[in-house]
Structures are given as C-alpha cells and as structure tokens.
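Structure incoming, see below.
With one protein chain held back, the other chains of the complex are shown just where they sit.
Going by the order they are written in, the chains are A, B and C; count residues from 1 in each one.
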Amino acid sequence: MGKMNVGIIGVGRIGRVHAQSISNNIPDVTIKAVSDVRLDGVKEWAKGYGIENVYDDYHKILDDKEIDAVLVCSSTDTHAQISIEAAQAGKHVFCEKPIDYDLDRINNVLKEVEKAGVKFQVGFNRRFDHNFNRINQVTKDGVIGDAHIIKITSRDPEPPPIEYVKVSGGMFFDMTIHDFDMARFQAGCEATEVYAVGASLVDPEIGKAGDVDTAVITIKFENGAIAIIDNSRKAAYGYDQRVEVFGSEGSIEAKNDTETNTILRTKEAVSSDKPLYFFLERYMGSFVEEMKQFFEAIRNDTETPVKGIDGLNAVVIAMAAKKSLEEGRPVKINEIV
Amino acid sequence: MGKMNVGIIGVGRIGRVHAQSISNNIPDVTIKAVSDVRLDGVKEWAKGYGIENVYDDYHKILDDKEIDAVLVCSSTDTHAQISIEAAQAGKHVFCEKPIDYDLDRINNVLKEVEKAGVKFQVGFNRRFDHNFNRINQVTKDGVIGDAHIIKITSRDPEPPPIEYVKVSGGMFFDMTIHDFDMARFQAGCEATEVYAVGASLVDPEIGKAGDVDTAVITIKFENGAIAIIDNSRKAAYGYDQRVEVFGSEGSIEAKNDTETNTILRTKEAVSSDKPLYFFLERYMGSFVEEMKQFFEAIRNDTETPVKGIDGLNAVVIAMAAKKSLEEGRPVKINEIV
Amino acid sequence: MGKMNVGIIGVGRIGRVHAQSISNNIPDVTIKAVSDVRLDGVKEWAKGYGIENVYDDYHKILDDKEIDAVLVCSSTDTHAQISIEAAQAGKHVFCEKPIDYDLDRINNVLKEVEKAGVKFQVGFNRRFDHNFNRINQVTKDGVIGDAHIIKITSRDPEPPPIEYVKVSGGMFFDMTIHDFDMARFQAGCEATEVYAVGASLVDPEIGKAGDVDTAVITIKFENGAIAIIDNSRKAAYGYDQRVEVFGSEGSIEAKNDTETNTILRTKEAVSSDKPLYFFLERYMGSFVEEMKQFFEAIRNDTETPVKGIDGLNAVVIAMAAKKSLEEGRPVKINEIV
Partner (left out) sequence: MGKMNVGIIGVGRIGRVHAQSISNNIPDVTIKAVSDVRLDGVKEWAKGYGIENVYDDYHKILDDKEIDAVLVCSSTDTHAQISIEAAQAGKHVFCEKPIDYDLDRINNVLKEVEKAGVKFQVGFNRRFDHNFNRINQVTKDGVIGDAHIIKITSRDPEPPPIEYVKVSGGMFFDMTIHDFDMARFQAGCEATEVYAVGASLVDPEIGKAGDVDTAVITIKFENGAIAIIDNSRKAAYGYDQRVEVFGSEGSIEAKNDTETNTILRTKEAVSSDKPLYFFLERYMGSFVEEMKQFFEAIRNDTETPVKGIDGLNAVVIAMAAKKSLEEGRPVKINEIV
C-alpha cells in the first residue's frame, strides 16, 4: 500500500486541526478532499494546504473511489449517519467524539462498520497524550501493581457561552465524556456503577440552563478499581488536566504541561508557568498521534487504538452519571444498557 | 497566671508524644503527673522527663489541686468517662480523637464540659500542620475565592495488624476520621450528605474482618463545596498526605513533606525523597503546635482551636459514611443526628 | 514577496533537520535544491520532501536565480568560503556555527555580507529555545533587575568518538561555543575577561588527545555581570541543559525538559523523567524557530536575530578560554582581538 488519500467531512476547528496534523506530520497521506455545509473561507484555507477538492456535499467524498478513509468532523448529530454511509461506501472511518447521544444509533454505526469490514476509530485524543499514555504504559507493565484508585482532575479555563451550554447535551456529554474514556482507558476494564454529584457554582446561568458546572463523579470498575473525576468549567489559573493511578505497588501521576520549565523568583513569589491554555495547546501532540495511529492501523490492517466500543461505553457512563445526578443515587451500568 | 501543671492520663505512644512536645517546647507548662493502667517501663520513661508522680489510677491526677489541665490519652473507650470526670474536677481537658463512637456519650461530654466552664480540645492535630494550615489561611483570606472542590489524599504506608483492625471500629473511625475533620476544617462549614465506596483490595483478611482498606468518600457541604477523600491502608511508597482546595479564583495544594529536598540523578532515574514515613515523622510539628495552642487558650481564656463540636461532627460524618457503604447509597447527615 | 526558495548546502544531520523544519512548518518557503559532496542516499531522502534538485556542486545552487537564500550546513572548514560566495551571488545566508575558527576569515565573511547587503544569520539555535528565550524576555523586561550572575549548566549525555575529538578543534569550539553565545545572549553585552579551568575526568583518551572533557569557565561582562559555565562531556543521566540568571530583583531559572510530566512513586523511589536525550530531542523546537525567524527577517527586511557579530564574538570567547586553560590565568578579551 503506497500513499493513502483521505477526505475530511466538516472542517470547523477540529477538522482543521486534523488537516494540519496530517499535512505536517504524515507524509504518505494526502488530503484529497474536504467538505463542509458552510464554505465561507474554506477554499482559501484548503488552498494553503494544497487540498484539491472542496465540496459542500460530503457524498462527493464518499463517491470518490480514490479516497481510502474519511474523518467525520461534522456536527455531532450527523456523526452516526455519515459514519454509516462512509462504512457502506467502503471507507475507513475516523469519527469525532461522541459518536452520538443515542445508544441505538451508536450500535447501528458499530454494526455497519463491522459489516463493511472497515477500520473505525473514535476521537478520544487524550489517550495519545504523552503523559496519560505513559501512565497507561507503566500501569500495563505492572510497575504499580493492580490499580486501586484512579484520579482524574479535568477543569476548563472558562465555561463555554451559555448558548452553547443549552445545546451541548450537558457537561457530562460535552466535557466529562473525555474523562469517562480516560477512566476506562486507565482502568483497563468496564465500569459497573456510577455516582455523580454536581452543582452550578461557577455561573448561575448554567444552573438555570439545567446544567452543572462543577461535578465529582465516582465510578466503580469490574476489577475493583475506583475512579474519581473532578470537573470544573472554570479554573482561574487555566486548563487543569491531571491524572493519577494509584496501585498496589505504587502510583503514577501526571502533572500539567507548561509552556516553559522556568522558575521565576522575586520578592513577591517563587512562580512557575500556568498550565497550557486550553485543549489545542495542551493536546496538540495527541491530535497528531491519533492521526498517525489511525492511518497505521489502516496500512498494517491492525486494530485501531480507540474502537467503536470505546465510543459507545463512554456515552453509557455519561448516561449513568446524568441519571445519578438527577436521581441522587448511584446508578448501575446495567440500568442503562 | 504563671506556670501551669498538666497531668497526662495514658502514656502509650500518643501520650508520650505530647509529653515530649510539652517538655521540649513549652517552658511554662510542667508535667506534674502521669497515669497509666500498665506501669511497665513508665517510671523509667517518666524519670527521663523529670516527671514527679506516676500513678496507676488517674483519679489521683484529678484529685491533685495543683494540676490545671489533663490530657486524655487513654484507650478510646475511656475517653468520654475520663473527660467528664476531669471537667467535673475543674480541669481543662485535651481529649484524643475520637471522643467516643456513641453520639449520646459525646454529647454528654460536651454538656459536662460546658457546665464546668473548662476548656476542651480534641486531638485533631492535622489542623496544625504547616501545609494544611497554610491552605486554611489562604482559603480564609479569600485568595482562591469560594471553595468548590476539596480533595484529600490520605494513604497509610501499611495496614495495622489484623487483630487491631477487628477492634478498631472500622477504617472510617480509625483512619478516615482525621480526613473527615480535615474536610470540615477546609470547607469551613458543615457536611450535608455523604457517599462512600469501599473495597478490600489491599488485604483480603481485612475484608473478612468486615472492614475495607480502600475507600473513596464524597461529601457535600452546606456552602456547595464538594469534598473527595481517597484512602488506602497501604501506599507502597509511604505515607501519602496531600490536600487541595480548588475555588472560584484558584487553588492551593499541599504536596507531601520529605526528609530532604534533594534530587538524585543517575543513569536509572531522576529521583527525590519518598514521603516522610508515618504520622509521627510527618505530623510531629503539628503535635507540638496543638499542645501550644491548647495551653495558650487556657492561659488567655480564649476558645480552643478544635472544639467539642468538631469531635462530634467528625464522628457523625464517619457514621454517615459507614451507613452509606453498607447501604450503597448517599446518606444525609440529618439521617444520623 | 510571495513564496521564497531556499537551497541547502550540505545535507548531513543538521541540514536535514533544517529541511524537516522548513517542510513541516514554513509553508511559504520551498526547498528548491540541496547539495552535498557525498550523494549516497541523498536523492532518496530528498524525494521524500519533494525537493526538485540534488547537486554534488553547491555552485549550481548559487547559480540558480530563483533561489533567494541558502543554508550553509557543510563542514566547518567550508563555512566561510561558501558564505562569501553565497553573499556575492546575492543570496541571504544562514550559516551553521561556528562560522570559522579563524578571526580574519570570519571578518571577511562579515565584510562580504555587508557589502552584498544580504541577510546573514548564525545557527545559535538555543537562543530560540522556549526556556532560554523566556529567561531572556524576563530579563529584558526588567523583572529581575540588573543581571549579576549568569549560570549555565551544559553537559552532554556522552562524549563523541575519540576520532571526532581529535579534529573537533577542542571542546570549547565544538560544545561550549553554544554556552559562550548563551552567556552573551543573556548578559546582553560583551565579555571582557575569561578564566577557564578544565580537566580530563571522563575519559583519559580525551586528555591524551589534548582536550578536556570537564570544564568550568568564568566570564566577566561589561555590565559587571559574571557568568559561570560548567561543562561535562558525560552526564550519566542524560543531556543536562539549565540556565539561571540572577539579578538585583530576583532570578529566573530554566530546568531541563522531559518527555513527560509524570511522577512515579514506588517502594524504591519517587522518580521523574530523565532529561530529553540529546540536542535533537531537546532543541527541535528551537531549530524550527530559528528557521522561521530567518525567513521572517528576509521577508520583512528586518535584522536577523543572530548576526555575524554573534558568530564572531562567541569564537573570540572560545579563544580566550582556550588560552586561559593553556596559560592558567584569566585572559582579557582584548588580548584576543
């Protein structure tokens, strides 16, 4: 297999991030076409990357026999439909998270993907982060023994606009979904029960919109490990992304990444850098790596590193968390599926 | 008020720690007498500190008109009775934690103390730790705004003997009780609901004895703050004692104390010290400080820094946690009291 | 000015690093041609980057009217001659360090560059490192007041082959030259006196070859600041690259970069990552940035960030250090120039 061609469906922020990753880092993959429902500025942008074809209809990408794989980066409500059509057209599919908010629709995607025999990868980029991946390796290598407690701190630098909050599906589906996947990734097995506590402490408007902006979620896993996630929509000091896995023989903990490794000492304080501002700065390396591994899986005909079941089960945990928050009690995973 | 005399009732490990703190650091307080039900070796030990009187009956301490205050460091089941008698004898009382495991008995102590008009302080020494006290000051000073999330990591270096586990009242009353108090201390208000998850992952014998050795407890507070405690009876790398308070304007976090601040770089690794081994090493400074503040409160006739209500309410949270663990659901504080 | 064309003269390790930086990160610059005296494997490599022309004679690059700039990445003894010819051919010149080991030849280069009116930049990439650049910004901004002491730790992970040592011109010209430039960069003015102490402690063969592998160099600067450089050819734990500037109002210090920001705690130790292995890993970001700024200087017709005088004066300090080591006394800069 020589060069591969890829089409990107949806070139908003994340679609463009993937285009950049491929263009700068994956020489044997060509972005042959992109599509978007809104084309303002897309042609100019595409020209900068030497992308031949710009469409407003993604079917043209699916119809192109020379295209081997597609990245589904359109709005969430279209992920499932496009993924299914792409699989049916024989394209390998990289689908942004979440696949959908509806379990039946997600299952349909997984079924069609399997039927078509194409590769399918979900956009949980944080699994590819240098820090969190190191934790995973060390844990898998048995260095810290059996995992007992998994702690995930995940705090945004500022809440999204209230209009976005209203249509986002709620913090658990929009933001914590990454942490649910991280908990599964580090636990190495499935969740059995979820308990969520939440409040609107950052901005009362978020509470009025029916959502929380601060939450603590406890998850029990099959292997006995207990995960704790703490979320806030606003950390005054920036994007706070830390993980610790504590096991029978030790622990491994990831601190925040910073722009520099400098320490400033003045009369006032001894200070170091604040965390990298937000997800593009913090996770750029992981966005590149997830693209690399997607195309490697295709090229080598191996399993993708984040499969359909991973996309499904993170949503299942989010549903359990939401139900738990609403009902004020722990919710078993088998109440959801 | 010139020099004060103190009697120590019970000179096992913790009673001797207090004797050392007073002897080395509080020149205007004299340990005039100690008592213990078992006197083997006590006289020799007492001689080293120049302590005049050694009794096997604590009533002799209570009868001594020259003694101003007593430290109740005997076994937990005697705390309440001795505290009441001491208060009735007009002695100021420092009582080791927990006051008792029974709410009525604790309330009796508090009532008698109030009636007698003596000072009463509970042995939650960690409030006096340099790190956790700094967190409290910074939080009180408003530097990090309103507290939203309080995280307490509290892991022992190794589990106690299984015989001890069987009579300890359970991990929540024996070990986590300190963390429940820490959560209240940092929250600055009362708990409203508790949810506990636990398992026996360290040693199956602990599970057979009806206890857990690994736990995660979520506590809601009146001011909206959510506390998370994670406990283990065995951290392979030593005593892990960290606290973070995350608020609307920032966060403050205490890392572990270590014996030195050195970094060793070799071919194998870049390494730093493991945490100080256990509570005597880690919290020695706080044991001294709690003694100082107890005697200062007596001398200046001010409030003690850890009052009876603090002793009571930590036990209430422990009861709620135990109930939550048993029943698999969040338990409201007003189900307990 | 639209797209620019560049030719790379010499595509050994560092020439290929620059090719990669340009190809992945500078979309408006095209590598139109490369040349090398040894072409084994070059064509295959060049093809991967889509480079049109591969020559064994660099004059073909200088003769190409469409080429705007050249990178001189050939062996050190050819830097001066090629730079002069390139300038005379009207090409902007990026020249790897050192320009030459002979002051007259360096001065000739500078004269011809000035006559030709082309841009000239020297490859002191470390000035563009995120950490050291931050130090420079903070210092320039006056945050730490006047610089008093500048400390540079620069230790390689392992010595070069003894054959290389013999022809390298000595550690001061081969390795410390970067640190001499760093000292000038952070001091913001010129050196006045140099004292060097050195020994062969790592490998006696290096001593037999007439060189040192361990050295401490003290440099006085015009503004009163004192710089200290400590070098070793072999740090068992890897590439140790740290800088501190201490000033009248504080200090700023850069620690090593590491692959991850994780901490592993086990029974044996609390450990973190070793420094990034060697200069390609550690300074890749700075290699990209120096290319960017070179082409920006051309495009905007502004001064290059590392000029000919910087290339010259680092060599002058190296000469003073060598003389100091040989004669066992401090050497004034004006004994050299």
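Basically, a contact is a pair of C-beta atoms (placed from the backbone, for glycine too) under 8 Å apart; a residue touches a chain by one contact, two chains touch by 3 or more.
Note that the coordinates shown come from a computational prediction; the quantities given were computed from them, not determined experimentally.
Novice: Using the contact definition given at the top, list the shown chains touched by the missing chain.
Specialist: When the full complex is considered, the omitted chain touches A, B, C.
Novice: For the chain that's not shown, point to the residue among B:S75, B:T266 or B:T302 touching it.
Specialist: In the full complex, the listed residue that touches the missing chain is B:T266.
Novice: If I consider the whole complex, including the chain that's not displayed, which of B:S200, B:T214 or B:S251 touches that chain?
Specialist: The single option touching the absent chain is B:S251.
Novice: Looking at C:L39, C:V216 or C:M284, which residue reaches the missing chain?
Specialist: Hidden-chain contact among the options goes to C:V216.
Novice: Extract the touching residues of chain C with respect to the undisplayed chain.
Specialist: 144-146, 148-149, 151, 153, 155, 195, 197, 199, 201-202, 214-216, 218, 220, 224, 226, 228, 230, 232, 234-237, 240, 246, 248-251, 328-330
Novice: Kindly note down the residues of chain A that lie in touch with the hidden chain.
Specialist: Those residues of chain A that touch the unshown chain are 235-237, 240, 265-267, 269-275.
Novice: Against the chain that's been left off, what residues of chain B make contact? List them.
Specialist: Counting only chain B, the missing chain is touched by 24-25, 27, 48, 130-131, 134-135, 138, 143-144, 249-257, 259-267.
Basically, only the chains that are shown with their structure count from here on.
Novice: Measure off the straight-line distance from the CA centroid of chain A to the CA centroid of chain B, and report it in whole Å.
Specialist: Centres of chain A and chain B (C-alpha means) sit 42 Å apart.
Novice: How many Å are there between the centre of chain B and the centre of chain C, using C-alpha atoms for each centre?
Specialist: 58
Novice: So the centre of each chain is just the mean of its C-alpha atoms; given that, what is the distance between chain A and chain C in Å?
Specialist: Here chain A and chain C have centroids separated by 39 Å.
Novice: Please set out, as single numbers or ranges, the residues of chain B touching at least two other chains.
Specialist: In chain B, the residues touching two or more other chains are 235-237, 240.
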